[in-house]
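With one protein chain removed, the remaining protein chains of the complex are shown where they sit.
The block that comes next holds subunit A.
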Amino acid sequence: MARFHPFHAAAVLAVLGVAVFPLYWMFVTSLTPSDQLFADRPQLLPSLAQLPTYIEAWSGTSLRHWLFNSIIVAVGTTALSIVLAILPAYALSRMDFRGKLLFGFALFLTQMLPEAMLVVPLYDIFTKLSLLNTLLGLILANAAFTVPVVTWILKGAIDAVPYEIEEAARIDGCSRIGIVLAVVVPLIAPTLAAAAVIAFFHGWNEYVFAQTFISDDQWRTASVGLASFIGELSTPVHTVMAVGFIYTVPAVVFYLFVQRYVVAGMTSGGVKG
């Protein structure tokens, strides 16, 4: 068991502080009385009397609707990315075929193009396919960016699965697809969780596509909804901070939910043999 060391504890607290302080500051600002917002000495503790700000943000805006849309987009992006990435990841790991290297490299190439560069042609395509103003369109656009990353992450995990296990399954009469779904996927589950986190956060935070492809308020996601409070001439600071704080909650909950798998996924494959 590792010995407690004050320096380590201080380092952990410092890192924790850097990570958590912005969230705390957002929370405190959302609950700071208006006349104290720009005071010389900033308020370090929240004024709980200002809690109705959260009720107003929750019920007086479309926040619930935006969050629901964001959850659909993030979960859809995550699931679609994983579904679409498993087979190519398996193929890259286990099969030999002409153009394999090129295929793997091409997946990386897609990551070299920024969203802003692709948004115009995608908009044109989505117009023709009637995918504008649909969450499905956003899920597809986001998945296009996450599938290559997820594919490479899963390939690395599949590389670490002993081939002998697959051979045993084949001897037992399992088909190739059966091996992937029944044998390989359960073995790389922690890595799948890590990949899911990446895909989920991409879908959750994505802004450019959500802003460009959605013009109907009904389908707006939270990332764009949050930005809409920041006006040309004024910004309701309390509301922005309260909505921003609430916006972080589902993402944090999702991460806490899959955290232990993520850690296992990050460390899996680190040791061979």
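Please note the rule applied: a residue touches a chain if its C-beta (ideal position, glycine included) is under 8 Å from a C-beta of that chain, and two chains touch if they have at least 3 such contacts; residues count from 1.
The criterion applied here is as follows: contacts and distances are computed from a predicted model.
Visitor: Name the omitted chain as UniProt records it, choosing among "L-lactate dehydrogenase complex protein LldF", "Carbohydrate ABC transporter substrate-binding protein (CUT1 family)", "histidine kinase" or "Predicted Zn-dependent peptidase".
Guide: When "L-lactate dehydrogenase complex protein LldF", "Carbohydrate ABC transporter substrate-binding protein (CUT1 family)", "histidine kinase" or "Predicted Zn-dependent peptidase" are compared with UniProt, the left-out chain turns out to be "Carbohydrate ABC transporter substrate-binding protein (CUT1 family)".
Visitor: Which of A:46, A:104 or A:236 touches the chain that is not shown?
Guide: Checking each option in A:46, A:104 or A:236, the one touching the absent chain turns out to be A:236.
Visitor: Pick from A:119, A:169 or A:198: which residue touches the chain that isn't shown?
Guide: That would be A:119, which touches the missing chain.
Visitor: Extract the touching residues of subunit A with respect to the undisplayed chain.
Guide: 34-35, 37-40, 72, 75-76, 78-80, 82-83, 119-124, 126-127, 130, 132-136, 139, 185-186, 189-190, 192-193, 196, 211-212, 215-217, 219-220, 224, 227-237, 261
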